[in-house]
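Only one protein chain is missing from this complex, and each of the others stays in its spot.
Let's look at subunit A:
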Amino acid sequence: MTWGGLWGFLRDLTGERAYERYLDHRARRHPGEPVLAEKEFWRRRTDAHRPRTCC
């Protein structure tokens, strides 16, 4: 794995690439339809955060 690949992996792991993935998803599945602005996207994503926890 290259350094760039590792960086990308870490960004994926922390969820930091979520907005890029969202834009990608909209372009693939719903081309031409409007997309959320970045700030609004993060707001909704955080509000939908569900706890996943164990012992």
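One rule holds in what follows: a residue touches a chain if its C-beta (ideal position, glycine included) is under 8 Å from a C-beta of that chain, and two chains touch if they have at least 3 such contacts; residues count from 1.
Throughout what follows, contacts and distances are computed from a predicted model.
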From "DNA processing protein", "Carbon starvation CstA family protein", "Sugar ABC transporter substrate-binding protein" or "Magnesium chelatase family protein", the UniProt protein name for the chain not displayed is "Carbon starvation CstA family protein"
From A:G4, A:G32 or A:P51, the answer for touching the chain not displayed is A:P51
The missing chain sits against subunit A at residues 9-16, 18-19, 21-22, 25-26, 29, 38-39, 41-43, 45-55
